[in-house]
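All protein chains of the complex are present and in place, except for one that has been dropped.
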Amino acid sequence: MDDLRKRARELLETSEVKVVIGYEQGTAGKTRALFVEKPEDTDKLIFDSRCVQNLAVYITKREVKDKGKMAIAATLPVMRSIIQLASEFQVNDNNLLVLGITPESKLVEFNSLTEVETFVHQYQIEIDARNKEMLDKLEKMTPSERWKFWTDELAPCFKCYACRAACPMCYCSRCTVDFNQPQWIPVPSHELGNLEWHIMRAIHLTGRCVDCDACYNACPLGIPLNLLTKKMVEEARANFGGYQPAIKGEHLMSTYKPDDKENFIQ
Amino acid sequence: MMDNLYMPYLMKIEKVTFEAPGVKTYMLKFINEEDQNRFTFKAGQFGEYSVYGVGESTFCIASSPTRKGYIECTFRQTGKVTNALSGCEEGSIIGFRGPYGNTFPIEEWKGKNLLFIAGGIALPPMRCVIWNALDLRENFKDVTIIYGARSVKDLVYKHELEDWKRRKDVKLITTVDPGGESPDWKGEIGFVPTIVEKIAPSSKDTIAIVCGPPVMIKYTFPVLDSLGFQDENIYTTLENRMKCGFGKCGRCNVGKVYVCKDGPVFTLAQLKELPDEY
Partner (left out) sequence: MNIDKRLVSKDSLEKLFDILKQNSKTIYAPATKNGKVSFSEADSFSGIATDYIQTTQSSKDVDFPRTEKILDYTRNENGMSVKGIDLNDIPEIVLWGVRPCDAMGIGELSAIFNWDYKDEIYNNRLSRVTVFGFSCSKSDEYCFCTSVGGNPGNTTGSDILFTQLGEDGDYLAEVLTDKGSAVVSLASGLFEAATDIEKGKYLADVPVRFNREEISKKLEKSFESGLWIDQSLRCLGCGACAYVCPTCACFDIQDEAHGKSGSRVRCWDSCGFSLFTLHTSGHNPREVQSQRWRQRIMHKFSYMPDRLSVYGCTGCGRCSRACPADMNILEHLISIQEAVV
C-alpha cells in the first residue's frame, strides 16, 4: 500500500494532519491499529485482507482526538461508520480526513466527508450469506425455541463489554449500564443481566449499525451477538425501507413523522 | 460457623439528627446484643453501611470509641446509596460492616498539643478523634479546633460546636467562606487555610490533624509548612472509591497502598510517597 504510506507521509510532513490512524503488523500474525505522528513512521502502515478492525472506534477516543486533526485509512465499513458518526456530530471535515481504501484495495482521496458519503452510497449494507442463513433459521423457530437459543448462547457472556468497546457507535462517555440511579441494566453476569445488555445494545444500534462485525470479532468467547444487530438491520429494512448512513440523514429511531405506522398499538 | 467477611451486622437507627442541608447523622445500635458487647473500634476507622437492596456506602465511624453502646455515622446525600439511606427513619434497619482501616495513633500523641483543622463534611472523621481526645483530656496539652464550612447552614454538629465553644480546655475557631455568613454570625469569615494562617498556631510539640475537601487540604498544607510543622506530625484521612473495605476488590489501590487497609489515616510524609492517583 505504497500510495497510502506516501500520502500519509505527505500529510504529516506538511502538518495538514497531526496523526494518521491505520493498520500495522501486530503480534502472532494479527494486524492492529497504528497511530502515526512522525512522517518516518508511516513505513509501518500496511493494508491487507487481515485488516478488518473498525478503526473508526478511535476517532471518538479522547486521547487520539486531542492530538489534533486526524487522517484515517478507511475501508468501506469504516467509511460507513465515519458517515454515521458525522451525522451524529461526532466528527466533521475540520477534525478528520479520510484516506479511502476501496473494496479493490485501491487508495481513493476524499476532499470532504460529503465525497466519502457519495462513495459509500454506491453500496448497500448486505448481510453475508452464512449469517443470513442463521437469521432465517432463527426466524423459523418458535419464541420459546428462540429464547432457549439466546439464553444458551449468551450464558458464557461475562459482561467484559469488549463488544461495546470495539463498536464505533458505542461512544457514550457514560453508557446506559453505567447508570445506577436507576440501575437500568443489572451489573452482574447472569441470565437476565446478559440478555438485557445485549438486547438493549442491539436496540440502541438500530438504524445506526453498519454491520461491520467489530462486536463479534472483539468478543473473546465467540458469541454470535452480531446476529442481534444484523437482525435489527433487517428489521429496519422491513419496516422503514432500509437506511444508509448519511450526514444529513434522518435518525431512524429518534425521528417521528406523523404518518409513522401505529398498527402495533392495539 | 463460617465467618462471612461480607455479612453486615444488623443495626437499628435509634436517632436521626439533621445537621445541614442534605447531611444527617444516624445513631445506630446493634440489634444483636452479643454483637454490641463484642464490638470495638478505634478512632479513624470506617465501615460499610448498607441499605439492603440498594447497596453499601463507605463512611467513617463518627462517634468516639470511648462512648459505648452505639455508633454514629454522618453522611451527605450524594448518590444512590446515600439517597436511599437518607430515606430511612428512626427504627429502620440497615447493615454495617466494620471496623476497617487503620487508626489515629492517639497513644503516640499523649503529652502533645493537638491542632484539629476541618472543613465542611469532613468534620465527621475528625469528630471521632476529637471526642476521643476530649474524653481523655488530661493526656494532652492544648487542644485547638479550627472548623469551617461554606456557609452557616453547612456547619455540621452545631450542638457540639456550642459544647466545644463553652469548654475552657478547648480553643474553638469557626469560620465560614466569605459570603456565607449570616447577620448574627460571630465567628471568623474566611477560607479555612486563611484562618489557619491568621491564627498561626505554634508547631512546637504539636500534632496537626487535617480533614477536608481536596482544595482545602491543598492550601492548608503549605500554611502548616510555613508554620514549621513537620510532615510526620501532620495527619489526614484519604477518601477513595471503596467497595469491600478489606483490601480485595482493588478499587482503592493507590500505588502500593490500599486506602482501606493501609489508611484511611495517613501522615503527610506517607501521602507524599503516594503517586497522584487519589
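All chains are identified by letter, namely A and B, in their written order; residue positions are counted from 1 within each chain.
Going forward, contacts are C-beta pairs under 8 Å (C-beta built on N, C-alpha and C of every residue); 3 or more make two chains touch, one makes a residue touch a chain.
Here the structure is a predicted model, which means the values were calculated and not measured.
Undergrad: Would you indicate which residue among A:N95, A:N131 or A:S189 is in contact with the undisplayed chain?
TA: A:S189
Undergrad: What residue numbers in chain B mark contact with the hidden partner chain?
TA: 2-8, 10, 12, 31, 50, 52-56, 78-79, 82, 93, 95, 214, 239-241, 243-244, 246-251, 253-256, 261, 275, 277-278
Undergrad: List the chain A residues touching the unshown chain?
TA: Counting over the whole complex, chain A touches the hidden chain at residues 26-28, 30-35, 53, 57-58, 62-64, 153, 156, 158-162, 164-166, 174, 178, 183, 186-190, 193, 214, 217-218, 220-224.
The criterion applied here is as follows: only the chains that are shown with their structure count from here on.
Undergrad: Could you pull out which chain B residues touch chain A in their complex?
TA: These residues of chain B touch chain A: 55, 79-80, 83.
Undergrad: For chain A, which residues are in contact with chain B within the complex?
TA: For this pair, the touching residues of chain A are 180-181, 183.
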